[in-house]
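One chain of protein is taken out of this complex; the other chains stay put.
Coming up: chain A.
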Amino acid sequence: MKLRANLVIGGALFALAIVVGLLAPWLAHTDPVMDANLMNAEEPPSWTWWFGTDAQGRDIYSRVLYGARVSLTVGIVSQLINSVIGVALGLSAGYFGGWWDDVVNALTNLMLAIPSLIFALAIMAVLGPGLTSLLIALGLTNWSFTCRLARASALSLRSQGYVQAATVLGYGDVRIMITQLLPNMLGPIVVIGTLGMGSAVLSEAALSFLGLGVRPPFPSWGSMLSEAREQITTAPWLSIFPGLAIFLTVLGLNLLGDGLRDILDPQSRSRRT
């Protein structure tokens, strides 16, 4: 099989972000929070300070590394919550149909009608800032696409011979949904999930930028951008590096999603063989 550029580049960028987050304590030059030193305030990038320093003299390079932890945790965990909710609702709605399908459809339409970031903002307003609130807010507000997709797949898979065969063999509904339907719709769900992770990273940045994310002084890319906005002309590196980190991570996830779609989509697969 030919390796596709989007899959390789996307996968590499995402892997890089994960490695950076995991190895932050070893890769970082200084402690991202404690090592403030006003003597080094607002140093531009140099051999000593790779990405420069902020107004309190903290090393931006180290803070960007640690920031990956927040961004990726939020991206991965909140998207997992979304995927589980979306699959559970959509799959059961498509499989059972009837009133349950109507309920799920109404709920999905409601979610689609409200911009998810606004909805997340509302939840954050109730829960207050912090990592847990972020995970909950973003995890509960972006499942509608997954749900739609799972429902449509369940509807079309329901009439497949192997689903009917399973019924004939005495499988119960839950067993049919888990063994016959879910594995056969997993490809597109993973694609949507990967793209959703990208948008969760962006949403985290946006919410943190608005001061609703992880509490300072612990770094997240969004909160770093937020703190940097007053010095954007005087010390642009404060914005450039966290911005670049967000950009590359989201780009990586989108490329990865596209690449996965290319190999998982049966139509494009048959076109190549």
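Definition applied: contacts are C-beta pairs under 8 Å (C-beta built on N, C-alpha and C of every residue); 3 or more make two chains touch, one makes a residue touch a chain; residues count from 1.
We take it that contacts and distances are computed from a predicted model.
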- Item | Candidate names "Urease accessory protein UreF", "Peptide/nickel transport system ATP-binding protein", "FAD-linked oxidase C-terminal domain-containing protein" or "Glutathione-dependent formaldehyde dehydrogenase"; UniProt protein name, chain not shown | "Peptide/nickel transport system ATP-binding protein"
- Note on the structure: By the document's definition of touch, the residue of A:T108, A:Q180 or A:S239 touching the omitted chain is A:Q180
- Note on the structure: Sole touch to the unshown chain from A:F96, A:Y171 or A:F247: residue A:Y171
- Just the residue numbers, please: which parts of chain A touch the chain that's not shown? 160-162, 164-172, 175, 179-180, 183-184, 186
